[in-house]
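Heads up, one of the protein chains got dropped from this complex, but the rest are sitting where they should.
Presenting subunit A:
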Amino acid sequence: MKKLHIFIYTLTLLLIAGCERKVDITFSYEGNKLVVNSLIQADSSIYVRVTKSVPVNVYDESAFRELDNVAVKIQDDSGNNIPVSCQQIFGKNYFVSSQKATTGKRYTISASAAGLSPVSGTDTLPAPPQIFGAAAQRTFSRITFGLKDYPMAENYYRIRLFKSDSNGTIQSGLLFRLDPAFNNNVVDIISASPANSLIMNDKRFDGRELTFVLQAQDPLTPTSYLMVEVTTLTYDAYQYLKSVAAQQQNVGDIVSEPVRVYSNILDGYGIVAGINVKRLVFKVD
């Protein structure tokens, strides 16, 4: 999208010599609020991260620090409380459930901390994606895989592409886009630059079995392994991930209105939403 915006304003700015100035303003701040983030993966422990919001002008991301004396509760739709423990992973504190999340159940995550309003969020888990037949040829840039969409329901997907080893250990993410030749959407061609994820709904292919063709930004190297990751998303997860991506794209965009990121947390910020990931690892032939 930005590509088109740039085209639109290039001439204007070239001729009229626009410039940027810092504005001395005090951002208003809604006050400290609890932030709960958890994308609940089926057949996996539930990881919950609880942090605190900061004013807009705070630059340092480490400001999103964990709070002391936070209480986190996970409850399923039968009213059972699932035990959680606080663990430090990669230097960050996570509340991890002792049980794995199960497809078909609804989970509610609540958090509270001294001096802040208690918060909660709830969601279900989606069915796993039905994907198959991933393949790619060396020196080509195209990757194909099949997807069978669940009929009679609104489904949401996220697609990501990684370089990996034969065991599926990820080495790095790859930039890609839907190959325009297999996409038929000129809007995407004009506007979509390669990205590390593609988030979509099934409105254009509801219930169909189809072949996706991705175009990697760079040609694929021989003897390497790739991994296609397809994640089914609940409506809340789809809205959240889509709006986060849109907000990131929108930064500094001079013609668009700001994008609001979706949240289903009551009295706080963040997201509690279900996802279901499936990965296909394959060798570049």
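Keep this in mind: a contact is a pair of C-beta atoms (placed from the backbone, for glycine too) under 8 Å apart; a residue touches a chain by one contact, two chains touch by 3 or more; residues count from 1.
Keep in mind that, in the parts below, contacts and distances are computed from a predicted model.
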Per UniProt record, name of the chain withheld from view ["ABC transporter permease subunit", "Putative monovalent cation/H+ antiporter subunit A", "Lipid II isoglutaminyl synthase (glutamine-hydrolyzing) subunit MurT" or "Outer membrane receptor for ferrienterochelin and colicin"]: "Outer membrane receptor for ferrienterochelin and colicin"
Touching the absent chain when the full complex is considered, from A:98, A:117 or A:247: A:247
Selected from A:108, A:124, A:141 or A:224 as touching the chain missing from the view: A:141
Positions on subunit A contacted by the hidden chain, ascending: 1, 4-5, 7-13, 15-23, 25, 27-30, 33, 35, 37-41, 44-45, 47, 49, 51-61, 64, 89-90, 92, 94, 137-142, 160, 162, 170, 172-173, 178, 180-191, 196, 200, 203-205, 210-213, 218-219, 241, 243-244, 246-248, 250-261, 269-271, 275, 277
